[in-house]
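Removed: one protein chain of the complex. Kept in place: all other protein chains.
Letters A and B mark the chains as written, and numbering starts fresh at 1 in each.
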Amino acid sequence: MTFQMFLQQLINGVSLGSLYGLIAIGYTMVYGILRLINFAHGDVLMVGCYFAFYALLIFSLPWYASFLVAILLTALLGIAIDRGAYLPVRKAPRISALITAIGVSFLLENLALVIFGGRPKAFYRPPIFGKVIEWGDLHFLTLSLWIPAITFILIIFLLLIVYRTRTGMAMRAIARDMETVRLMGVDVNRITSITFALGSALAAAGGIMWALKFPQIDPYMGIVPGLKAFVAAVLGGIGNVIGAALGGFLLGLLEIMLVALMPSLGGYKDAFAFLILIGILLFRPIGIMGEKLPD
Amino acid sequence: MTLFSAEHLAMIFGGLTAVDDFSLEIKGGDLIGLIGPNGAGKTTVFNMITGNLKPTQGKIFFQGEEITGLKPNAITRRGIARTFQNIRLFQDLPVIENVMISYHGRLHSSFIGAVLQTPLYNREEKEMRDGAMALLQRVRLTDFANERAGVLSYGQQRRLEIARALATNPKLLLLDEPAAGMNPQETQELMDFILKIKEGFKLTVLLIEHDMRVVMGICQWIKVLDYGAAIAEGTPKEIQNNPQVIAAYLGEAGGKGTA
Partner (left out) sequence: MGVDFLMNKPRDRILTGLSIIGLFTFLYWAKGNASEYQIRLLNNCAIFITLAVSYNLINGICGQFSLEPNAFVAIGAYTSSLLTISPAEKQVSFIIEPLIWPLSVISLPFWLSLLAAGVVTAFLAFLMGFPVFRVRGDYLAIVTLGFGEVVRVVANNLQNITNGPLGLKGLVPHTNLWWSFGFMIFTLFFIWRLTKSSFGRAMKAIREDEVAAEAMGIRSFRYKMMAFTVSGFFEGIAGGLLAHLITTISPALFTFFLTFNLLIIIVVGGLGSITGSVISSVLFVFGSEALRAVEEPFSIGSLQIPGIPGMRMVIFAIILIIVMIFARQGIMGRGEFSWQRLMDGLRRAEGRLRNSR
């Protein structure tokens, strides 16, 4: 493979990795405070895309406004799911919460199917993202540069919240010991909802960028990216935000490299992430940034 | 005859040293108490012995064999049983089945045998049931044999915990705060009970307790922990008069009953 091709794939990998990272952060934050794998996270991403789609279509807002509105609405959706479905089972055994999460996931998918229809819809790609850059043999969209850039900004923003605000401190404290934090008078439910809001907003951002990259949306689009993002979160060390971002990048790069180096195995790329998952769990369950053992 | 020895055990979590240089030798037939203020590291020591925690340093020997770092079920099968401080019964299973579970390490029939209900399986099942019933009799819980363990009162649950530990056929029994939450009468009954089963089952006992009545009443030898380190060791009389021990306990408003 020539250096040019390598660079090309690198750019693709970084793009894809950024998206996995953004989505992974939502998983890792929720798992950190609730010890719950939010099965519905990938589907929240999907709903975010549909919000954006209809904001553009029905309200004819300029694209940046539509996307912003969609992200805000998705954040609200995250809060709604937390309050409506997960809060009632907070005290129940963990399996109950998991099953509920699966139920929510399924509900979102099928509601989307019923309301929006199963046929994929074309997603608008604003011209600013669609310009093709040529550099020697390299061809890529400006989008491929925007994605990592925006992801980077969003992650910095999130890290500021998590590490520099009182809310973020509460989030980190709850991740260590929810009961004590509750006893200290902190409104744990409020912080949890905020966590869901942030995670869902990031997922929506990731989803919209995904839809810009692969300009088609359908009710099941969130499943595979969601699962892979979860693997990324585990890879990076579940509960650790930076780990999730790193895990995402790593997974995206590895996936692209797999396809580039062994094109005949390309059809297996979706299975690849799970093989990595099994590998991590076998050999280094605490992941790269290794904070807590999956218990 | 040295039945058990722990040598220079240490448990370090991240930056926190929970247990530091703990050593203990137990001879067959001993009844030893492990005491100390809350957070001194007593349950951590238990968890290291039973395999729930892998010691950061040190070794543990039982009946001449090193057992450091073995998994809990392996340690139990070698003859060390324990009860839990916060009672971990199988709530949804009947009382008698809670005890029968402890026999499983010693069963021989296969699962095909279980499905087909072969003579071997049926025989083992009957032996298990009879053995469990006998133990329930010792702890006066036979009336509740088929009730869910969850419906028992606190005191009854404690007795069941001991019964199922006994069912594993141990040589060394670790009791984690067996008198917690008991009134004076129950405590006295517990003390008599421990002495009786020790005699009847030929046990060696190591117990953690905060209730000084129990500790001073039945233990032959006491080891005192404070902040993870052993600060004193001796007979009840020696410990009672040890100024360091008194200071450690006065430092926290703990210790039930008069010494």
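Everything that follows uses one rule, which is that a residue touches a chain if its C-beta (ideal position, glycine included) is under 8 Å from a C-beta of that chain, and two chains touch if they have at least 3 such contacts.
Predicted model, so just to flag it, every value in this text is computed and none were measured.
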>> Just to verify: which one of A:133, A:149 or A:278 makes contact with the chain not shown?
In response: A:278
> Of B:12, B:93, B:180 or B:246, which one is in contact with the hidden chain?
Replying inline: B:93
> At which residues does chain B meet the chain that is not included here?
Replying inline: 50, 52, 71-73, 76-77, 81-82, 84, 88-94, 96-97, 100-107, 109, 111, 114-117, 121, 124-125, 128-129, 146, 164-165, 167-168
>> Under the stated touch rule, tell me which residues of chain A contact the chain that is not displayed.
In response: 31, 35-37, 85, 88-89, 92, 94-96, 98-100, 102-104, 106-107, 110-111, 113-114, 118, 223-224, 227, 230-231, 234, 267-268, 270-271, 273-275, 277-278, 281-282, 285, 294-295
